[in-house]
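Apart from one protein chain that is not included, each protein chain of the complex appears where it belongs.
Chain IDs A, B and C follow the sequence of writing; residue 1 opens each chain.
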């Protein structure tokens, strides 16, 4: 499946893009997404260990599977307030 | 010496007066003032155990002596805020 | 800034007084007249004070807060006279570099104010009766 991943903050400015498209096996997990992202975009790799991911606006654990057609986002350490 | 004692809040409304004059021996303590007040104004007596006294705008302990010509005030439990 | 006033409290002005280039956090406490008397509803609270001493005690609180939490700025305004239900009776604003100090100093100031500063309130109920209030037991306090 094709996943459109939203990027924010340092991830967005590092790549100069607000989203990337990733090709993943159907039923892939967040962990697989994380690996694929590091592989396809090595510039993001050092930032990934502190990033979380969200599926359809909810934080998702690494073992969670990604439903097709979901909105997936990479969430670097937040700094609101 | 003659002491002019300022009254506030429940003490003031109980007596209907914002001050009283008390005749005390020179060098009298706050404890003596307290007794004299209860004696001269029995209506205040039940309220006195929870009252503090202030001399010239500072809280004063019972054993403290009252300088002549000082401003003395009876401070019932405060309830600001 | 220390103020005892018969006028409604302008909260924006109180906050303005603690603004500093070094301040990253501001905590504000407002006491408000609640409508819940024990039997009838509260129509208003009426505050009286021993003015010189109240001002002096508030100044002491301000200095003590500045020693306990270096770098904080604070402003305390207390209303006097009759304050109708829904209006603000006291406003305490504290600014600090970081929020820990702003919260701690603010909470300390209102707690100390309520036990040390010679200000008293009388509750006027909607049934026409009145009573002097003293501080409720710990945990019940507003």
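By definition in this document, a residue touches a chain if its C-beta (ideal position, glycine included) is under 8 Å from a C-beta of that chain, and two chains touch if they have at least 3 such contacts.
Here the structure is a predicted model, which means the values were calculated and not measured.
Colleague: Where does the absent chain touch, in terms of which shown chains it meets?
Modeller: Answer for the hidden chain's contacts among shown chains: A, C.
Colleague: Please pick, from A:25, A:49 or A:80, the residue that touches the omitted chain in the full complex.
Modeller: Missing-chain contact among the listed residues: A:80.
Colleague: List every residue of chain C that touches the chain not included in the displayed model.
Modeller: Listed in rising order, the touching residues are 11-12, 15, 19, 21-36, 85-86, 95, 97-100, 102-103, 106-107, 110, 139-142.
Colleague: By the contact criterion defined above, which parts of chain A meet the unshown chain? Give residue numbers in ascending order.
Modeller: 6, 8-10, 12-13, 50, 54, 57-58, 73, 75-81
The rule we apply is simple: only the chains that are shown with their structure count from here on.
Colleague: With chain centres taken as the means of their Cα atoms, state the distance from chain B to chain C in Å.
Modeller: 26
Colleague: When the centre of a chain is set as the mean of its C-alpha atoms, what distance in Å lies between chain A and chain B?
Modeller: 73
Colleague: Taking each chain's centre as the mean of its CA atoms, how far is chain A from chain C in angstrom?
Modeller: From the centre of chain A to the centre of chain C is 49 Å.
Colleague: Which positions in chain B touch two or more other chains at once?
Modeller: Counting only residues that touch two or more other chains, chain B contributes none.
Colleague: Specify, in ascending order, the residues of chain C that touch 2 or more different other chains.
Modeller: Chain C, residues with two or more chain partners: not present.
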